[in-house]
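I'd like to ask you about the structure that follows.
Of the protein chains in this complex, one is absent; all others appear in place.
The letters A, B, C, D and E name the chains in turn, as written, and every chain counts its residues from 1.
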Amino acid sequence: MIIDAHAHLVAPTSLYAHRSQLSVSGGQYGDPYRAKVSDADLEVSAAQNVAIMDGVGTDVQVLSPRPFLMINGNARWENITSWVHDQNDIIARTVKLHPTRFRGIAALPQQTGRPVASLFDEIKRATEELGFVGVLVNPDPDEGGGKSPPLGDPYWYPLYERLCELDLPGHIHSGNCSAGRETYDEHFITEESLAITSIYRAGVFERFPSLKLMVSHGGGAIPYQVGRWRSHREMARTAGKIARDAPTFDTILKTFWFDTVLHNKRSLELLFDVVGADRCCFGTERPGSGAGIDPVSGRPLDDIRPVIEAIESLGEDDRRGIFEHNARRLFSRLEF
Amino acid sequence: MIIDAHAHLVAPTSLYAHRSQLSVSGGQYGDPYRAKVSDADLEVSAAQNVAIMDGVGTDVQVLSPRPFLMINGNARWENITSWVHDQNDIIARTVKLHPTRFRGIAALPQQTGRPVASLFDEIKRATEELGFVGVLVNPDPDEGGGKSPPLGDPYWYPLYERLCELDLPGHIHSGNCSAGRETYDEHFITEESLAITSIYRAGVFERFPSLKLMVSHGGGAIPYQVGRWRSHREMARTAGKIARDAPTFDTILKTFWFDTVLHNKRSLELLFDVVGADRCCFGTERPGSGAGIDPVSGRPLDDIRPVIEAIESLGEDDRRGIFEHNARRLFSRLEF
Amino acid sequence: MIIDAHAHLVAPTSLYAHRSQLSVSGGQYGDPYRAKVSDADLEVSAAQNVAIMDGVGTDVQVLSPRPFLMINGNARWENITSWVHDQNDIIARTVKLHPTRFRGIAALPQQTGRPVASLFDEIKRATEELGFVGVLVNPDPDEGGGKSPPLGDPYWYPLYERLCELDLPGHIHSGNCSAGRETYDEHFITEESLAITSIYRAGVFERFPSLKLMVSHGGGAIPYQVGRWRSHREMARTAGKIARDAPTFDTILKTFWFDTVLHNKRSLELLFDVVGADRCCFGTERPGSGAGIDPVSGRPLDDIRPVIEAIESLGEDDRRGIFEHNARRLFSRLEF
Amino acid sequence: MIIDAHAHLVAPTSLYAHRSQLSVSGGQYGDPYRAKVSDADLEVSAAQNVAIMDGVGTDVQVLSPRPFLMINGNARWENITSWVHDQNDIIARTVKLHPTRFRGIAALPQQTGRPVASLFDEIKRATEELGFVGVLVNPDPDEGGGKSPPLGDPYWYPLYERLCELDLPGHIHSGNCSAGRETYDEHFITEESLAITSIYRAGVFERFPSLKLMVSHGGGAIPYQVGRWRSHREMARTAGKIARDAPTFDTILKTFWFDTVLHNKRSLELLFDVVGADRCCFGTERPGSGAGIDPVSGRPLDDIRPVIEAIESLGEDDRRGIFEHNARRLFSRLEF
Amino acid sequence: MIIDAHAHLVAPTSLYAHRSQLSVSGGQYGDPYRAKVSDADLEVSAAQNVAIMDGVGTDVQVLSPRPFLMINGNARWENITSWVHDQNDIIARTVKLHPTRFRGIAALPQQTGRPVASLFDEIKRATEELGFVGVLVNPDPDEGGGKSPPLGDPYWYPLYERLCELDLPGHIHSGNCSAGRETYDEHFITEESLAITSIYRAGVFERFPSLKLMVSHGGGAIPYQVGRWRSHREMARTAGKIARDAPTFDTILKTFWFDTVLHNKRSLELLFDVVGADRCCFGTERPGSGAGIDPVSGRPLDDIRPVIEAIESLGEDDRRGIFEHNARRLFSRLEF
Partner (left out) sequence: MIIDAHAHLVAPTSLYAHRSQLSVSGGQYGDPYRAKVSDADLEVSAAQNVAIMDGVGTDVQVLSPRPFLMINGNARWENITSWVHDQNDIIARTVKLHPTRFRGIAALPQQTGRPVASLFDEIKRATEELGFVGVLVNPDPDEGGGKSPPLGDPYWYPLYERLCELDLPGHIHSGNCSAGRETYDEHFITEESLAITSIYRAGVFERFPSLKLMVSHGGGAIPYQVGRWRSHREMARTAGKIARDAPTFDTILKTFWFDTVLHNKRSLELLFDVVGADRCCFGTERPGSGAGIDPVSGRPLDDIRPVIEAIESLGEDDRRGIFEHNARRLFSRLEF
């Protein structure tokens, strides 16, 4: 079975047209102001998605909302929750339409400056009512504005505690970057790197050993820049700032989970080499930013499966882990 | 000959003690308020640096100031220029002490919101009076505050024009990150990635074909995340947004120069594979953030030469290019 | 002939789904990033609109974009212009589909703090290429943030001068209210009132006697609150601040044009009484915020024609003026 | 008996000269820093006011401070309270001088961002010690700066609760507009409209059925623009957002009280028609912004009594209600 | 003849009552909005002032407006100019009422961030039309907000140039302190000290040798703290930062003029000792902040003349200089 651990909702245009209305509503139409997506429209888009999966041989996608279309930052709280509910409901409806092909990852209502406990209601709804298998965690709800505490900050600890209690994995994926100098795609990589290094610096996994976090897009820059943090760690050891037998940076890095959304064989080889194949879940973000046609292979760049299959250094168990078993370990609620 | 294209000044503590005084001076001691570093002190620190180079077999270092100790952002203009002059003068004195071992890269007085033309005086002084071979360009003079235009912005074009006129390479390296969520080390990688993608998106090299820019630390995240930008490019081609025969992202990426400050063999292999060995200059940042001892090899992680020598995919010409000839091509003023 | 002088584009959902993408794009997809609305989709929505007109007997609608869905404020300039172009192009396509039923009013690219001359390119395109008959003027491009100069401010004079040169009417209609305490609907009324009083206080019509401005929604609060400004004017006269024979407030008020988007017979009677039937153009904003069903009449509240026809104080000429001739005088480019 | 429900203090100049001193005092003269208004001066100004009332046949005025001269916003808390105390004390002294001609409405110490409970001390003093019959509520204590929560916001609920407990009416009247784009007169109308719509949208009267609020100046724009909110209400009913038999907008509107400070016969007719004569209290704001001489009648525009008397649609009971009985119902503490 | 070089306008309360109206006007009453002070009222207050002077034997007062009641900072430009015109006009009227007892010092329209050249119109009017003998210079028009450039900043040079051309003295006196932590009285002293030290540090008198500046209140803290700046100067000399024969701090300090508003004999002795009796002009600020009764002498603290007369170290020429001749040298336009 091929499980795509990183995929986003394919939805009818009416959903995103509603987003425009919502973003200017200001309570004008009452709260909550929910999208209306007809069953017919949804069936068309879900079928489209299944066809896209079939085209590359994916059995199951773990679906989350399009991160850059989430509403966070300083938006009205009612708009944020309303949009989150819409997203999660439509994912749940999609799963219901194709119960053997999809599982859900829930968006959470993250707003600049609001206590992290405000995410708990939707976590409860997503797990208890909607049957979702994980949650999307935007490490920068301030969307480039500079006010989000990094993931190592105690601000986030109640969330980590809750995720541990529920054995619920968090998928680290930033969203829009409305206030900063980066496009959202550039910001994704930045935030993934910062997620890893800030969690590492704060020793989060020592405090929450059973916390499960999957960092998108092969971990941002970190597997490639691993030498820099290895060195910091060893300098700290030499300076007596950490214990002699404290784990190395590489050991800690292997506490995270990663996906394979890298669209490049050499990069995947580096990823498996640095973090270990057993921490990586097959992910494509398909259809999404990897949709360009590789001028060499003539295939879409997000058709990552054959790329992985062609990596000689992977054994059969590695491959099975990447394509299926690692995801099953990560998403303990994912059952078929 | 082994040329280390990315190295920073080793200076006496009195220089950095002065920096503390300068940062609180507010004009109290008159402007300019310059550091006093004795010849004796400087000789000690320069000799120390030569010993460090000898320890790993480096013949020549191209020296720039420690980027994270530069003064930028909203600091007083007089403090910024005074500190820049101190840095460049002390580098020039160091070069004079060991004229066969060092060459200089000039810091520039970058302040948030000040026109880029204000860098020209120091560029002139650095090239005409001090005999420097390049300039350090901080892509984020606002130091994480969000107000620096990305390097693709027309704000920077007069600088690029000047660099082209002088055939002077710019070494892209951010500095302190006083206002943001990242440490300076995390910010380095972010800014290097953004430097590449923003220059790419803006088509800067089409406008300035002879511009020479060396991106630090192996290009941030980009060689690893190359698939994402490849795909964007090809989607744009399919959508008719660029010409059918427009260059690929890889082709444009190879217009940049890179250093080898990665401290990890696999990452270096990826770098050479993606951008080509002929665009990479040996660089160590030694002594600096790679000073940790590799628990595997027992050698400092910034002793990068043997790591490169052990890469089998490189031919002899590749190696000579990396260690010497590429740097000579990049720094046209570097003569021995 | 019944001309509806205040109507907004009925467009396919794909246009507003694009708006969501655009608002997060940040240049990610290149600039300009334009909407793709198929001819088929557009034909459907245009036909829908014609049916709506036929339902109440309207012959012609003067179409402008939905104001609250415009992009202004601090948005990226490229997003603002791209969306304005999309809006105006789709209106032009709609006019082309039903050339006997529609005419266009152009949106303009208004951004907080940008000189008003930046609107001139689109004014030129709208009049010379698209054949539009007027422009939409958002009196608060800052969208409730407090930084827009009121319409009496010299900031706006170059625009007024241009409108006079072209004999082009400006339709005063604010847009979204993203930063303020009001919903957009509440903000409409506030801005219409302020438009009138600030233009009055600054003596704009003395400087631009041929300027044509139509204030939406029956002039906000002003016709109802007319006594307050009458009194101010007469106090100023008594105090010698204006000439003895300076025009009264009522005289100046009658220099503006008004529409009839009030949905209430008594209010319309007041409007005609205060500003004169000859300054009022039939307008419905249909389909729009008047779509509620009047519990008394059982008809939509935006079916304003029979309401006007039932006003006994209006003579036949008044009615013809309101329904057709006043609009022809106001929109000198509107020809059939 | 003719009761003028909306009138402001006529005070000696020394009071407003003190305001200048107070506004720059910064605690320089100790806190509280109170005005000194001599009995002689106060008797002169009070007599002047009585003469003004006699000139138009008013028996009783319900006096509040000049709203635009209140001190709110970000002013020092000590300045705010000191000025409020001065105002209320001088009103109380005025009432004492002419106990058959005046009653008091208390100003409250409203400061940007301060909890609404900080108004309670002065409410207690005003009712228990000073014998006042109502309170002035500035719906925008931030004076145009954008930080005041609209009256529908839960911020205000403790105040509403207190007013209900005391059966004390709140007179909605904004003050100075120091930070915004409007003059205070323009801001009055805006805030009155927003008071009504925000309270309506939040369902405040459902939560506080016995709350008594009088909206100044005939309700801002709302009676004139009533069609817009009628339609919103009915669209919500059609969409199932409110119950089928939920009250109409008109019904809710009639829960407010209104004054007649409109200076225009037609507008008054519209007001009585829309909200009902039984919700309207005679008010003139005389002497104030209606002091201009009507060029038609030659009488001051704030001599509103004959205007009302000339409205044919009003029955005798309506008139008596407007001139006296409605005020008695509204101000239950007003006894003669 | 006793000339009081530092005295402020005694004005009728109606002037300051107007200030309250002006500060909330926002253009509501048109611009300019000027005070109305009757001749009768002015005669009363002027006569009162003459009596106050007679009470202590002062012949002539050089009158300026009450500094802390000026309007500066971010106030509307029209309010600032209107109030300045009112102040200067009323001073001129006062001088006309008692031409042998008063001379005028003009307030200037200073606004945060506005170029200093905007003061020139009023300087021209004050000297050419009103016959004034000096101008009041607020060194902190931002009123404690932190945005005023210190007096050594080139921002002020065009003003200094103009004052030199006209041989017009500037009286340094800050105004209100609305934004800072100090009361205006505390701020006076701070700004006087900063005026001296910033002008000294910038070498302003080297650039404008004929500039005449009188620092209020005996020079703030500087004569008392003179040792600190003496030492800085001599350290700079030792360090070679200034020429060997560059003037001492004391020499430069004696380029300023000072008044005697100190209310304490010992402090006056220190002042005369440090800056020289020939740089000091008799000043009392009477009636003002020195109106307290000295518990020792039983006389008002601002009756400074006998205090000075009792200082034994002063010779007869010194005294004559202080009481009359220094003022005649400073105010070259003061003729009797």
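Quick notes on this one:
Quick note on the criterion: contacts are C-beta pairs under 8 Å (C-beta built on N, C-alpha and C of every residue); 3 or more make two chains touch, one makes a residue touch a chain.
Only a predicted model underlies this, so the values are computations on that prediction, with no experimental measurement involved.
Under the touch definition stated at the start, the shown chains contacted by the missing one in the entire complex are A, B, D, E. Across E:D41, E:D59 or E:D294, the residue that sits in touch with the chain not pictured is E:D294. Here the missing chain is touched by one residue of E:I2, E:V56 or E:A221, and it is E:A221. Which of B:F68, B:Y200, B:W229 or B:F282 touches the hidden chain is settled by the complete complex: it is B:F68.
Touching residues on chain B toward the chain that is not drawn are 13-17, 19-21, 23-28, 68-69, 176-178, 182-185. In the full complex, chain E makes contact with the omitted chain through residues 144-146, 148-150, 179-183, 185-186, 189-190, 193-194, 197-198, 217-218, 220-221, 223-228, 230-235, 237-238, 248, 262-264, 266-267, 269-270, 273-274, 289-295, 301-302. By the touch rule set out above, chain D reaches the unshown chain at residues 27-30.
To be clear about the criterion, only the chains that are shown with their structure count from here on.
Contact with both chain A and chain D is made by C. Ranking every chain by how far its Cα centroid lies from the centroid of chain B, the top place goes to D.
Superposition angle, chain B onto chain E, using Cα atoms only: 120 degrees, a multiple of 5 between 0 and 180. Remark: among chain pairs C-E and A-C, A-C carries the greater number of C-beta contacts. Put simply, the chain farthest from chain E by mean CA position is A. Look at where the CA atoms of chain A average out and do the same for chain C: the two points lie 44 Å apart.
Annotation: 33 Å between the Cα-based centres of chain A and chain B.
A straight line joining the Cα centres of chain B and chain D is 66 Å long.
Under the contact definition stated at the top, the residues of chain D that touch 2 or more other chains are 182-183, 185, 201, 232.
Taken as a contact graph, the chains fit none of the simple arrangements: neither line, ring, star nor complete graph.
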